[in-house]
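A single protein chain has been omitted; all remaining protein chains appear in their positions.
And now, subunit A:
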Amino acid sequence: MNPVLEVHDLDVSFDTSVGSLRVVRGVSFSVGAAETVAIVGESGSGKSVTALSLMRLHDPDKTKISGSIKFKGTELLTLPEARMRTVRGNEIGMIFQEPMSSLNPLMPIGDQIAEAVLLHHDKSRAEARRRALDLLVQIGIADPQRRMREYPHQLSGGMRQRVMIAMAMACDPEILIADEPTTALDVTVQAQILGLMRDLKTRTGSSIVIITHDLGVVAELADRVVIMYAGVKVEEGTIAEIFSQPAHPYTVGLLGSIPSLGCSRSGGPLTEIPGQVPSPSRVAVGCSFAARCGLTSSICLEIEPRLENVSPRHGVACHHKIRTPVA
């Protein structure tokens, strides 16, 4: 099966006043049809930057992107801007972290959803509005006729994120990119949004790339997981492999920092990963996780580990792979 999205050796750097910052370094992953891939990492790991690159949403004047992003075989990085516009919102939909500020405050939400339809389809305003209404029903908004005419400030955060999802799904995209879609929401609302996304996925069969730091979200939604650290992919595998046999010390650390109810995974108290993600301006030689890792040896400080497979779909970039399941 051909992947819908293939990212190869993606490199993103930003021009800043202090020089060029390389925030994503050689990241590769692919997303199959109807597959959900989670990109997981702490703040500053480059996961959101990666997501925005997929749609080329960075300021082209200040960003250098190299590598390859292929969507159904078409290279997106070299696509002319006018052609890229027919991909955005139409073949790839995107929802963002901040539902509060991501909707235009001066436009009724019905118009905002209808606009997504009108931008890509030769439809009348009335048809587009019917489609918008239909989408509002699908995402479970009560009294959709009235909500159509309401402005974002009249809706709750959860409802706004539903509207964002409706907007992203308006043209039945092949891929939905969700950049931390639940981070800004209350826990109960988070569960509803995740449920809605799972629901839509089974109904429309679209692929999802979800960016998150929340392994709970990953467990709810993902088929495969890409773990990022300091701009690098450090581990990749199916959800079962990552949760039961994490091989990178960082992944182990992430898993150890989630509280669990009932059958506790480690049986012990919550652990944390000491320190923080290094700033991209000070990336040293060797493994970027070395400063925070418990297994660091001299090789870690000298040579950057390459990604090696421990099983057909499970890859790890570490000199000291953990082979025993944490059980």
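The criterion applied here is as follows: a residue touches a chain if its C-beta (ideal position, glycine included) is under 8 Å from a C-beta of that chain, and two chains touch if they have at least 3 such contacts; residues count from 1.
Convention: contacts and distances are computed from a predicted model.
Colleague: Can you pick, from "Response regulator", "ABC transporter permease", "RNA polymerase sigma-70 factor (ECF subfamily)" or "histidine kinase", the UniProt name of the chain not shown?
Modeller: Answer from the UniProt record of the missing subunit chain: "ABC transporter permease".
Colleague: Which one, A:L103, A:L185, A:L200 or A:A317, makes contact with the chain that was left out?
Modeller: Final answer for the missing-chain contact: A:L103.
Colleague: Consider the whole complex, including the chain that is not shown, and state which of A:R85, A:K123, A:R292 or A:K321 touches that chain.
Modeller: In the full complex, the listed residue that touches the missing chain is A:R85.
Colleague: On subunit A, where is the contact patch with the chain that was removed from view?
Modeller: So the residues of subunit A touching the unseen chain are 55, 57, 61, 82, 85-90, 93-94, 96, 98, 101-107, 115-116, 119-120, 151, 153, 164, 167-168.
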